[in-house]
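A single protein chain has been omitted from the complex, and every remaining protein chain is retained in its original position.
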Amino acid sequence: MFSLQTEIKILEKVKLKNPVLIEGLPGIGNVGRVAAGYLVSELKMKKFAELYSNHFLPLVILHDASVAQLLKCEFYYYRSKSRDIIILTGDTQSISPEGHYEICEKILEFSEKLGVKEIITLGGFAEGRQIDEPRVIGAVNDKSLIKKYEKYGIDFGKDHPVGTIVGASGLLLGLGRLRGIDGACLMGETYGLPVMTDPKAADRVIHVITKILGIKVDLSKLEKIIKEMEGKMKQTEKIHKRILEQIPKQSKGEDVRYIG
Amino acid sequence: MFSLQTEIKILEKVKLKNPVLIEGLPGIGNVGRVAAGYLVSELKMKKFAELYSNHFLPLVILHDASVAQLLKCEFYYYRSKSRDIIILTGDTQSISPEGHYEICEKILEFSEKLGVKEIITLGGFAEGRQIDEPRVIGAVNDKSLIKKYEKYGIDFGKDHPVGTIVGASGLLLGLGRLRGIDGACLMGETYGLPVMTDPKAADRVIHVITKILGIKVDLSKLEKIIKEMEGKMKQTEKIHKRILEQIPKQSKGEDVRYIG
Amino acid sequence: MFSLQTEIKILEKVKLKNPVLIEGLPGIGNVGRVAAGYLVSELKMKKFAELYSNHFLPLVILHDASVAQLLKCEFYYYRSKSRDIIILTGDTQSISPEGHYEICEKILEFSEKLGVKEIITLGGFAEGRQIDEPRVIGAVNDKSLIKKYEKYGIDFGKDHPVGTIVGASGLLLGLGRLRGIDGACLMGETYGLPVMTDPKAADRVIHVITKILGIKVDLSKLEKIIKEMEGKMKQTEKIHKRILEQIPKQSKGEDVRYIG
Partner (left out) sequence: MFSLQTEIKILEKVKLKNPVLIEGLPGIGNVGRVAAGYLVSELKMKKFAELYSNHFLPLVILHDASVAQLLKCEFYYYRSKSRDIIILTGDTQSISPEGHYEICEKILEFSEKLGVKEIITLGGFAEGRQIDEPRVIGAVNDKSLIKKYEKYGIDFGKDHPVGTIVGASGLLLGLGRLRGIDGACLMGETYGLPVMTDPKAADRVIHVITKILGIKVDLSKLEKIIKEMEGKMKQTEKIHKRILEQIPKQSKGEDVRYIG
């Protein structure tokens, strides 16, 4: 009955070579989104698809003060020597629990068609305290994958307090497993204020993801690019804040915390 | 499984000449609804369709104290020399986020069948302070459209604080774009008390929309017509208030505010 | 995908003669439910169908301390000389707005198949103050019907404060109109405490409905029957209270109030 539920609009039909999907959507410390946005910008990636959903807030954002656009997620691609890269980033995540599942299923279905067999999701992990030397904490959707990723300086140890991963960064791993897609989540440790971008945590995550992808990006521009993204993020940060507020709060020191 | 989800009941089959759709549903300052209602009344427009939805509050309104009617939106038409006009107004908007998307999709699908290629949505913009000389702030769903509308005294500048447009006035633009329908939103500046009709902001919006449509209406009757509409609006103003209360509140001075 | 959404389970296939549907579900003052229950009991009506829905609270009620039963609505019939009577009563109403629409549509679809062309819904109207001589206030779903009912001592005047009718008692009228089914709502004036049964208001409503139906019932037993129903109602009164609490509260003296 709906014409729009969750739909992916293809802007360019692409054939990709053994592509890996990197997800970085809004969340704690904007770590995932900033890291994904930095890669898109540095690698001059090309947008080839957009995802719309009636599980997003029912509003349009004004770009350049007067151009109204639906909330959306965006798929970019980059052709590299060894294998191609897809980046999924965007304005928002689902505002309903069911929507999270539906949107992630849609992303996975689309990814499968593109030949994706590996997904890496990026996020922040809220420590609830000042972090001087942020670690990148890792999770995988199959035990055997730890060996593959741990060489990149990712902490898979038991001495971290991560208990759950909420939203797309988590569900893409869990639902991906059901489809036989390998998945890892990289979480940069951050204070955990929802709408305050943490460049240091993002820097650490970018550092690790580029090593995994075998690409080089100029991290010196990160602060500058964060500045450029800020305008756009400012518009939606209140939206993310609201969404994050829907997730039950966890007090400091507990073993279950939100990861963007 | 449902017989009613969102349904449009056709009262009269009409063939329209290059019709433009004007939307004015309840919202901040009742600006959109009053402006739309004024046009319906002044142009003696004829109702030709009604929209019902299970995303409206589950109640009936009593008209004339004892005649129960479902909440609904209404489509009116007017045949003009150059092009025909459709007005969409009504009792309410969706009470759920998903419903907003669904109802707007239904409206767009119906509009497309009627040959609509341009939509103008009317609303108020809550400044959170007394406005002596209300501007009409504009948004479009394609940058190229600014040129077309800015000659009518609409403010497309960057010196206004509008960041998002919530509800039908926004989604019809965003979703319309996906269907290739041009769209503009006219927002009359108002204080922003949800259920207090602001005739001055409505007057400014009517002023602009009639110039765009190339029609003349007698604005001197606005106060009188607002008075006549008041009875009907009083019945539903509590409903709108409740709906507006569901939209997260924005404090004064912020760059994201609700627009009806 | 669901096997249960809203389903009607037929217990006995019946052919009815020009049947009228009387609805009395839980609500303010339990007026509708008590009135309907009294008719079922006094006329020794026979149950022929049950309605289940996943829009009811997800629980079972224990009857006789240990027999678990789903929440449900029930259809009873009575064969009378002139025309047959169907009574719809039950444990609960929908807990979601969409569910109200869905359930009422299901009831109407079922009623149409049974040949129902007239519906009378029973409820209480919360005056928010002690009522010594409760009126029966009426609403219809077509202006022309007032003449038919006003002879029965129903107040269709403009001197009452009813503005909306929430829930099944209202939606059956509004949605029924779309199917060409005539409908009236009888509302007994009551204080308006949700879970306190008001026998006086129920008595007034029974008085009017039996006159309309042309049947005689012994109202002297009302107090006794209310006592008998009390046990069953006590179990579910907390449920109704919770449902009623979901409906936005209206303060005294306002022109929009809840009607069960």
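The letters A, B and C name the chains in turn, as written, and every chain counts its residues from 1.
Just so it is clear, contacts are C-beta pairs under 8 Å (C-beta built on N, C-alpha and C of every residue); 3 or more make two chains touch, one makes a residue touch a chain.
Everything numeric in this text was worked out from a predicted model, so none of it was measured.
Student: Under the definition given at the start, what are the shown partners of the omitted chain?
Tutor: The chain that is not shown is in contact with A, C.
Student: From the list A:Arg33, A:Lys72 or A:His100, pick the residue that touches the absent chain.
Tutor: The missing chain is touched by A:His100.
Student: Of A:Ile120, A:Cys185 or A:Met229, which one is in contact with the hidden chain?
Tutor: Touches the omitted chain: A:Cys185.
Student: For chain C, enumerate the residues touching the unshown chain of the complex.
Tutor: 1-4, 9, 52, 54-62, 64-70, 95-96, 234-235, 238-239, 242
Student: In the complete complex, the non-displayed chain touches which residues of chain A?
Tutor: On the chain A side, contact with the omitted chain comes from 2, 5-6, 94, 97-98, 100-102, 105, 109, 138-143, 146, 156-158, 160, 162-167, 170-171, 173-175, 177-178, 183, 185, 248, 250, 254-256.
Here is the rule we go by: only the chains that are shown with their structure count from here on.
Student: Of the chains shown, whose Cα mean is nearest the mean of all protein Cα atoms?
Tutor: B
Student: How far, in degrees, do you have to turn chain A to put its CA atoms on top of chain B, rounded to the nearest 5?
Tutor: It is a rotation of 90 degrees, to the nearest 5.
Student: So, what's the distance in Å between the C-alpha centres of chain B and chain A?
Tutor: Computed value for the inter-centroid distance: 36 Å.
Student: In whole angstrom, what separates the CA-based centres of chain A and chain C?
Tutor: Centre separation, chain A to chain C: 51 Å.
Student: What parts of chain A, by residue number, touch at least two of the other chains?
Tutor: Residues of chain A never touch two or more of the other chains.
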